[in-house]
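Submitted below is the structure of interest, expressed as structure tokens.
Here the complex is missing a single protein chain, while all its other protein chains stay put.
Letters are used for the chains, namely A and B, taken in the order the chains are written, and counting of residues starts over at 1 for each.
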Amino acid sequence: MKELSELIFVEGLRYTDDHEWVTASGDTVKVGITDYAQDQMGDIVFVEGPEVGDELKKGDEFGTIESVKAVSELYLPISGEIVAVNEDLDDAPEAVNEDPYKNWLVEIKPSDPSELEGLLTLEAYKELLKG
Amino acid sequence: MAKNPGLTGLIIEEPLLWEKGGKGRSGMCIPDSDVPAATPVAALTGAGPDFPDLSEVDIVRHYTRLSQWNFGVDTGMYPLGSCTMKYNPKINEKFAATAELAAAHPMLADEYVQGNLQVIYELQSYLGTISGLPGVTLQPAAGAHGELTGMMIFAAYHKSRNSKRTKILIPDTAHGTNPASAALCGYKPVHLKSGANGILPIQAVIDAMDEETAGIMITNPNTLGLFETNIREIADIVHSKGGLVYGDGANMNAIMGVIDLGKSGVDIMHWNVHKTLSTPHGGGGPGAGPVCVTKELEKFLPVPRAIKVGDSYKMEYDCPDSIGKIHAFHGNFSVLMRAYSYIRTMGAENLKKASHLAVLNAVYIKEELRGTLKLAYDRPCMHEVVFSDEWLQEYKISTLDVAKRLIDHGYHPPTIYFPLVVHGAIMIEPTETECKEDIDQFIAAMKTVVAEAKTDPESLRQAPVNAKLRRLDETQAARRPCLCG
Partner (left out) sequence: MRYLPHTNEEIDAMLKVIGRKRLDELFCSVPDECRHDGAMDLPEPMSEWALIDHASELAGAMKITHKHKVLIGAGSYHHYIPETIPSLISRSEFLTAYTPYQPEIAQGTLQGLFEYQTLTARLLGMDVANASIYDGASALAEALLMGLRIGKKKKKVAISKALHPHYREVARTYLRPTEYELIELPYDEDGRTDLSALAEIEGLAAVAIQSPNFFGVVEDQEKLGKQIHDVGALFISTFTEPLAYGLYKNPGECGADIVCGEGQSFGMPRSFGGAALGMFACKDKFTRNMPGRLVGETVDVDGKRGYVLTLSTREQHIRREKATSNICSNQGVCTIIAAMYMASLGGTGLRNLAKLNFDKMEYFKAAMVAKGAGLVFDSPGFNEVVVEFNNDFKPVFENLIEKGIVAGLELGKYYPELAGKYLFCVTETVSKDVIDTVVAEVK
């Protein structure tokens, strides 16, 4: 597993306690998992997402991510409607290991965009990882 | 290591069934027809499956070669913790194959199948005696099936008392299947943490048990191989709130003839006959998971059960409170025959001695290896002992590496990474059927592997090298599943 100093972070994203990242573009946001999360999981073999059109609330489980011997639930960082699910991951879940920030999981149309402001900044997320 | 059994033998490659054979070959005798040919309805008929055609010799060689790629109890020591891989006596196989009993159709009237019913009746009674819980069903087809039956009885019991309960207590040292079995009956597991000594503290149960909780599922001895010394007090607390106590019998092999589960406060338990009663595991079944309950809960057991009326045996269906049938027929009768044969061969004293020796072997290994690997919990263990990989971390060697290297030394590895409460767990259960010199040899092999971890760690990381295959790519298997050839 990577040391803290080896982990990759991306400026300008928002982060969550569940090791997800969130970025807004236009009136939607994309959600993925952080380098720390993919590193902890190990080889990712399957990503199960929600259905497009699902209306979910912040904190709801929206899918799971699996390695060979573990399953992690994915929790929605902000409330909204699922407008897209990254289908490229169906055939190539390893993309999340290779570049967790490029390979997003779901795209949401937030019902309350101000929730985004409540998420962790990069600095706050780094503090969280330092424990 | 002159006596190291881990030498390579002659391993012959063998393709998949459909990669061999030739159209028109036959591996089986089909009788000539003595009736006229008839014509099926064309709209319903199909082409039949695309199976390979193979000769009898093709079949025999194929499966003989496949079998040679397997390691079984008959091959060598199989110290899988929590799995109780004891020797499977040969006489059990012959007994189970008794033609008159093995040919019996399951829906024949009772009067025609008295032999089968006698076996069922007597085995019910023996299991009641050994467990201390007199109500017995033999229907569940495996331990997990027994567990599910137990949970259904929980549900039926609470329903009969108009008591709505939604939760169930499961300690972190309980058997792995427990949460899934409980969930099938709508119970939400409440996980209890064991104490620093590996034992479930009474206070944890007091704090968690309430009148919305159906009861507790407890494995005793637990999956750390430790006896839950508070079992009686825990049972009293659960009972006082109207709950039931489920005792997972996965580790019965440690306690036969010693512990009376009924007196311990357990209401329901299941057996894993392949563990305790010497039936072969078969690479994953068939098993049998008989369930024993208190007199009070007997009425909820699945139907039918064998009873004795005068001199004859009868299958009793008239049980209005029963949860119903859990198997199409009478459970895995051929497996139960083996368990029956084992109990009749052993008798009370030998069963008790088996448990004594199972514990002796485990404690002996614990003492002999305590300086080699870190003990997860240093207190009196029962039939299995759990170590961790903590002392190997500095050499960047994991539990998996140790396990794989043991294969090269001629052993099936112990259970690894279970129980989850121990980091890098190595769980060793020798069983009573291993003799002292074989255990000594295993201990020596473990010490050699740990020494290699320090001097030649690469030999562990590359292991196994003596098996048919080297480490397999499980990630690839899961990412792009190929489940059908």
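Note that contacts are C-beta pairs under 8 Å (C-beta built on N, C-alpha and C of every residue); 3 or more make two chains touch, one makes a residue touch a chain.
Here the structure is a predicted model, which means the values were calculated and not measured.
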Listed residues B:L224, B:I268 or B:A354, member touching the removed chain: B:A354
Sites on chain A contacted by the missing partner chain, in the whole complex: 45-46, 48, 66-71
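One rule holds for everything that comes next: only the chains that are shown with their structure count from here on.
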Geometric centre distance via CA averages, chain B-chain A, whole Å: 39
Chain B residues within the chain A interface of the complex: 474-475, 478-479
Chain B partner contacts - residues on chain A that touch it in the complex: 43, 45-46, 66-68, 93-94
